[in-house]
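Taken from a larger complex, these chains appear in their original positions, while the remainder are omitted.
Each chain carries a letter (A, B, C and D) given by its place in the written order, and its residues are counted from 1.
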Amino acid sequence: MAKKPTRRLARTVRAIASWLVGLIVFFPILWMLLTSFKTELDAFSMPPHFVFAPTLENYEQILKRANYLHYAWNSIVTAGGATILGMLVAVPAAFAFAYHPTLRTKNILLWMLSTKMLPGVGVLVPIYLICRDLNMLDSRTALIVIFALINLPIMVWMIYTYFRDIPIDILEAARMDGAGTWKTMSRVLIPISRGGLASTALLCLILSWNESFWSLNLTTSNAAPLSALVASFSSPEGLFWAKLSAVSTLACAPILVLGWLSQRQLVRGLTFGAVK
Amino acid sequence: MSTHRRKRSERLLAQPAIVMLLVWMIVPLAMTLYFSTQYFNLLYPNKSSFVGLENFAYFFTYPSFWTSVLNTILLVGSVLVITVVGGVLISVLVDDHFPGQGIVRMLLISPFFIMPTVAALVWKNLLMNPVSGFLAWLWRLFGLTPVNWFADWPLLSVIVVVAWEWLPFAILIFVTALQSMDREQKEAAQMDGARSVAIFRHLTLPHLARPIAVVVMIEAIFLLNVFAEIFVTTNGGPGDATTNVPFLVYTQALVEFDVGAASAGGLVAVVLANIMAIFLIRLIGKSLTAR
Amino acid sequence: DTTLTIGTVNNADMVRMQALSSEYEKSHAGVHLNWVVLEENTLRQRLTTDIATHGGQFDVVTIGAYEAPLWGAQHWLQPLDNLPASYDVNDIFANVREQLTVDKHLYAVPFYAEASITYYRSDLFAQHGLTMPPSPTWDQMRDFAAKLHDPEHGMYGICLRGKAGWGENMALLGTIVNSYGGRWFDEQWRPQIDTPPWHQAVNFYVGLLSKYGPPGPSDNGFNENLALFAAGRCAMWVDASVGGGTVSDPKESRVAGKVGYARAPHQVTDRGSAWLWVWSLAIPASSKQTDAARDFILWATSREYLELVAARYGEAATPPGTRESTYASQAYLKAAPFAQVTYDSLRAVDPAHPTLLPVPYKGIQIVSIPEFQAVASLVGRLVAGALAGRGNVDDVLHTSQNAVNRTMKRAGYYDAPVVPKKEAQP
Amino acid sequence: MSRLVIRSLRKSFDGTDIIKGVDLVVENREFCVFLGPSGCGKSTLLRLIAGLEDVDEGQILLDEDDITDLPAVRRDLAMVFQSYALYPHMTVRDNMSFALKLAKADNATIDAKVGKAAKILALEPLLDRKPAALSGGQRQRVAIGRAIVREPRVFLFDEPLSNLDAALRVQTRLEIARLHQELNATMVYVTHDQVEAMTLADKVAVFNEGRIEQVGSPLDLYRRPVNRFVAGFLGMPQMNFLPLTTANGGYTLANGAAVALPAGLDAGSGATLGIRPEHLVICEGDDARPGVRLDGKLTVVERLGSETYAYVDIPSIGTLTVRAEGDFERGAGRGVCVRLDTTHAHLFDAKGVAIHHP
């Protein structure tokens, strides 16, 4: 039985290595979390305090200074709205590309990706002028549309790859069963690929939630999401590490928790029991 | 005939997306094109005039222009290499079942959910600060002089931050892909006398070819436009050590308020990005659309 | 109901204003205040974009001594004439008012003003048997720094702004250059960067900071240095007088009570050796609620407001530098150990005559032309690069000279009949 | 009533003709099997009937109605796909009731129909499972159930058994036969397994490269194939083919043995003699019974218990397959002889057309 102990040892080493890597990658977030419960002086002290009396003072100050719920609600509305709008447009498009490809399909897909390459700052002034003229400055609608648009290419593209993994037979079966285009999509295609659609939606949600350029430049207060809140704490005068950590934690926590909850969904590939 | 009609109507489903993106692309692009031929400084609204290609010339001869192109390539290239290589290795490492696998995966993908601004702020102020940062403490612990990250290794530091943000994305995609890997293929290779390294080299890597293409493609698009991280940490400096093309365009647009030059810069950035994209598509294109 | 959207910077005084504004809302039923609090650079971009495109998003904006005259001249701001007598506009320092006035119209009211001063650790000086003169020279500063520099124990001789930016390193460097007898432009708007005073000044600055400064000085702006000084890591620090509030507050500072204050250092001249900066409130012309906005900004800069702050946060927290009456108060002078130096420095500043040699512009550390942002940012970046060891100072100044020349040419300064901005003339 | 008529149907993909003019009538309640090798166009024809592909030329009539241009959704046919194509996210019950729900049937009707189908297919205990939790054979039955509940005018099956293991295949085959009897429906069934064709069909259409070679009842095709292709395709093991040469009025095999053929037959040169393995007999030593005697060597012997296949190498002729009842004591490598009784022989001319059946 020479092999078994070595195998077990190898497995243990691997498990330890995995945990180590995971903790290292996660450490900055952990450190941010810890710092958010320190006083400003503790946060800046050297050597760092690993054991300290936790305080909620930073959170109190932030909540006093800014209406966190207002920003969070804006984040939810804009990121969520953009995700819904994006999915509404991207799913049919991906459907068309995946099941009725033409010779140009590949080029159109690549063109879509290329629209993402214009740096935002380069078109800030034009977009600002357009929004001004449409009376959409500081409106959630504008953010929803813009977030949806900047994420659309990636969404179409991801959903397209998911759809291509679904056997076309299943769609034909639906047709034989009397389902039209709409029913085929709503009753068969979308439920089947909901894992992939969920990852796509979550990706769009994350990217919209974290978007800071447009949300900062096109909003003032009514529509300002959490990323704008972070900007207002990013460098106040004086000591600010702990407050910054607290506000960062507040800004990232909702999406992080959502991400954790959906981790299984995200990691899961498409599984079928439909075909032999 | 019958299916033709259906096909045609179903193809129309792509139109909303195409039209929306077309508008989103054409309108600002047209305005950008127009502005790029104007002398248009936001602070002198009355002074605009047609200047032909002068804005382009101005942008190209900006002292930091070539550095910024080089920085863009370095940034995109090294982050891609780090995330792809690191992502592959880490996802292979955590692929086998071990106690707490789910938690470790959660830890690994967490940075992806952090706003770029926050990520940059945390790294700059809490970790890489040469006086009070965690890394400085770590360095002292080992009796070393703390590294002054953003001053001495500015581009590297930005790369570390950006790579930290995108590594989870790569891990996420690769972990998912590894799950669909055929176990019997691995066993067949074992029977053929392949040890772990050979299996990794001959089976795992080829299996990951398409996911790698996906990661490279999506990341490249975002990395070409990295801005917030630079803005927050180094502001493009010291000197122009971390100025990339988008940041240069930003300097023109929002520091100098020279909309004309910024528009020209934006167009240049698009062209550069497309050149890189074509290069990438050449490199990985086949596995992108193959079924 | 009226809702006023106020764009402001996220420093301590402004944050206090935000907190106290509930008082205002209480006494002005139907007025709601919407705060957009941003970091300085972001705020400036945000405001400029909106105001220049007449976006109309803001009713009240927080702007500096640089924007006020420029934007006023463009008529982007509502002129603030006929101020009520109760406001006592003459109580405001004359040179501060002067900075906010174009063509005899006041375009913004000052919220607080700052000059640059020297902070030093009185305990360390005593320990080493040193004395800080009330108005030191830069050479003296270097000698002190050399003696006090002790990086082994986390003590750095001097902390100075190194972070690139026209409002960061270039503010300080502007005053050093002025002290060494340099200037940004000559009377024909030719850049004077590649001249001996600049070379001396910048070489001195880079040398001083590299030798006796904290690690990574090119990363440090006002905030970073404030944090370092408050954590007890700097023996000396030359920066804005507003830092005094934090430094002397035991809740936020480890060195409260151990700090001495002196005038900003000079060298060959003391002209322009200390800067003057004003954070002020103004009303964009695109605002649709100018009356309510005007009422608010007058409240926020009034004497009553200053008293309110003093009552609520203590005398030392009073927004400094705007009103003579503040410095007439013994309570304030006692509570704020830095007040006297601030007052002296502010009184001494003369933005109209900033340099040894004559110049066509107004402003100590700023040049009141729109191109200044671009020009100074660029030079600031290059100098910060030199400070981080990328390229030597002389090359950097040479490059800067050319780049500035290029920008000025593009903006049409050298086309006949010259003089693009008559309001920019002294 | 559902009688399916196909008139000179043609279909090509990207310029390649796949269906090259097919005429066929499937009577009401008939079980018609399309048999043919892989890639000959069976599925394509089925998909044309289903309306999943567009017809290039020709007509499809269902009870005299021209359905050539009707979309699939409105043809009222049911198809069982080769891959099952179950809806993975629905339970067995939902899979089966999907079509009825789309047709807006009321719940009572749906329950009744699904219940009945489930009973026929013994799916009742599985109704609330999802396809992933079913074995291959069970999935197969669900796919059939989905078709049954609709009571369509015609059932279309595309190689429904091709992926099942031997045991399940036999079982499901019987189930389908029983279904046909119970439902009394018109069925079209595609396969390339001739055992299925033989056991299930009322009528078999043998396809080859987009054309129908022969249509008829299974035994008819087995006994009287119109050409070599059909003869070779039906029967397992395959029919043995022995080339004939004409020699002074008579016929000889390649090894020179003379073959007596019925009088009045003129196959011309290049003819082939076909004989099924069960009509060859292994002999040994001096066996003097009638028929041509061919000497050779036993190369492989496959013993199935109930029967045995012997492969005998005959010099200059090749390997002949002999099927024998029961066990077979002789081992491989042994010299044996094969007796060929010409009364069971088929004869094909040089073009492969059958000119004589036994």
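What to note about this one:
In this section, contacts are C-beta pairs under 8 Å (C-beta built on N, C-alpha and C of every residue); 3 or more make two chains touch, one makes a residue touch a chain.
These numbers were taken from a predicted model, which means no experiment stands behind them.
Only one copy of each distinct protein chain is drawn here, but the full complex in this file has the composition A x1, B x1, C x1, D x2.
Just so we're on the same page, only the chains that are shown with their structure count from here on.
The chain pair A-B and the chain pair B-C differ in C-beta contact count, and the higher one is A-B.
Taking the mean of the C-alpha atoms as each chain's centre, subunit C and subunit D sit 92 Å apart.
Centres computed as Cα averages put subunit B at a distance of 37 Å from subunit C.
Centroids of subunit A and subunit C (each the mean of its C-alpha atoms) stand 39 Å apart. Shared contact sites, meaning residues of subunit B that touch two or more other chains, fall at 6, 42, 131-132, 254. With touch defined as above, residues shared between interfaces to two or more other chains in subunit C number as follows: 45, 49, 53, 154, 231. On the subunit C side of its complex with subunit A, the touching residues are 5, 7, 10-12, 15, 18-19, 34-40, 42, 45-46, 49-50, 53-58, 154, 222-223, 226-227, 230-231, 242-243, 246, 252, 254.
If you check the complex, the residues on subunit C that touch subunit B are 45, 48-49, 52-53, 70, 74, 154, 163-165, 214-219, 228, 231, 233, 370-371, 373-374, 377-378, 381-382, 384-391, 399, 403, 406-407, 410-411.
Of all residues in subunit A, those touching subunit B in their complex are 11, 14-15, 17-19, 21-23, 25-26, 28-29, 31-32, 35, 44-48, 89-90, 92-93, 95-97, 99-100, 102, 106, 108-110, 112-127, 129-130, 149, 152-154, 156, 161, 164, 181, 206, 209-210, 212-213, 226-227, 230-231, 234, 241, 244-245, 248, 251-252, 255-256, 258-260, 263-264, 266-269.
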